[in-house]
Every structure is written in structure tokens, then in C-alpha cells.
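Missing here: one protein chain of the complex. Every other protein chain is in place.
Coming up: subunit A.
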Amino acid sequence: MTQVFRPSANGIARLVLWSLGVGLLVLVAVSVIYVRSGWATGAERAPAQPVPFSHAHHVGGLGLDCRYCHTGVEVSASAGLPPTETCMTCHSQLYTNADMLAPVRESLATGQPIAWVRVHDLADFVYFNHSIHVAKGVACETCHGEVDAMPILRQEAPLTMGWCLSCHRDPQPNLRPPQDVFLMHWRPPADLARLQSWLMEAGGIHPEDMTDCYVCHR
């Protein structure tokens, strides 16, 4: 009776066993890396918008304040997007025939809002509030990055729960005086550490209960 397996089958079996083990490790490694990468978190994502609005031009070039458009950021949970009217304060005079602004003109004419694509998309069960962060001295720049250098808005931070918690556990290094939160490229003063510890105290920031579930999940 002949043998079912040839001698070379030994090698193949070994190879299969090894590659199974290695493959499993690779799979685990890939999954672990993937969920932290921008592919999964959306960091560095810059979706196309109906109007290619450039923060680089409006903020970096013209020097508009954040609050010119995002009017609710100091009082409301959502920073707010400008109504079409706000765009038209300037663009009724400037670039009145530019093709790229056609959707804005159309919106004003028809009354249909511009459907911007959400860049910073938190999970629906997270109740993020802009006003409290701004009031306590967390700058726009800290989470949104250098928007004055973004021709198309990009998601800067991963916006994962781990990222949120890293700051909620230790907010002090991310604080600056509240009057400076809307500045880009802020230059910290020399006594930054002392200032930040004063901000923690004056702002009544208590990291010990900032990681309670209900703070973000209600």
C-alpha cells in the first residue's frame, strides 16, 4: 500500500501551521493598528464640501474671527454654522459671479440651506458642549488644529473616547486664558505652568469627576 502523503507533505504542513500562527498575529496587529488609524477614526479626513470653503483663506488670509461664523460657540452646545446670509454679507459684493459660490447664491435664492458635510462627527450618544470648553480655556486650535492652514477643513484629532479622556483626566496642559481661546498660533507666556494651574483653580475644573460617565453620556 502506498503512502498517502509524500515526504514533502511534512514541509507543507509545517508551513501551513506556521503561517496560520503568523497570520493570526498579523490579523490582530492589523486590527489593533487599524482602529487607531485615521482610516477608522476619521482623523486627517477632509471630505469634499458643496462649496470648497477655505479656512486658510478666510481665517489665515483675511483674519476672520471664529465667532464671525460660528456664533453659538460661546453660549451653545453646538458652535453653529453660518446661515447663507452670513456668507452673502461679503459675497454679495465679492466674487459675485464665481462658479464655486453658485451653491451659496442658489441657497439664498431658493431658500434651501447649503448641505455642508459634517467633518467632526461624534457618536450620537456623546453630548459634546462647545460653550463649556471655550469658557474653561480650551482653545479652538487645541482640538481643531491649525484651521488657518487648511484649504479644505480636515478633522485633526481622532475624536475617540480615549482621546477625549486623555484630556478629561489631565486638562491642565491644554488650557489657556479664555480670552485667548480664539487665537491661532498662540504663544504661551513664560510662566505657562503657573498660569495653567491658576486656570484650573479659577475655572473650577475638577478632573476627578470629569471622567464620570454622565459628563458626556446622558
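Note that a residue touches a chain if its C-beta (ideal position, glycine included) is under 8 Å from a C-beta of that chain, and two chains touch if they have at least 3 such contacts; residues count from 1.
We take it that contacts and distances are computed from a predicted model.
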From "RNA polymerase sigma factor", "Cytochrome c-type biogenesis protein CcmE", "Carbohydrate ABC transporter permease" or "Fe-S-cluster-containing hydrogenase component 1", the UniProt protein name for the chain not displayed is "Fe-S-cluster-containing hydrogenase component 1"
Hey, which of A:13, A:117 or A:192 is the one touching the hidden chain? A:117
The one residue from A:9, A:30, A:62 or A:75 touching the chain left out of view is A:75
For review purposes, identify every residue of subunit A that touches the missing chain, sorted by number. 40, 42, 47, 71-72, 74-78, 80-86, 107-108, 111-118, 121, 129, 131-132, 134-137, 177-179, 181, 199, 202-204, 206, 215
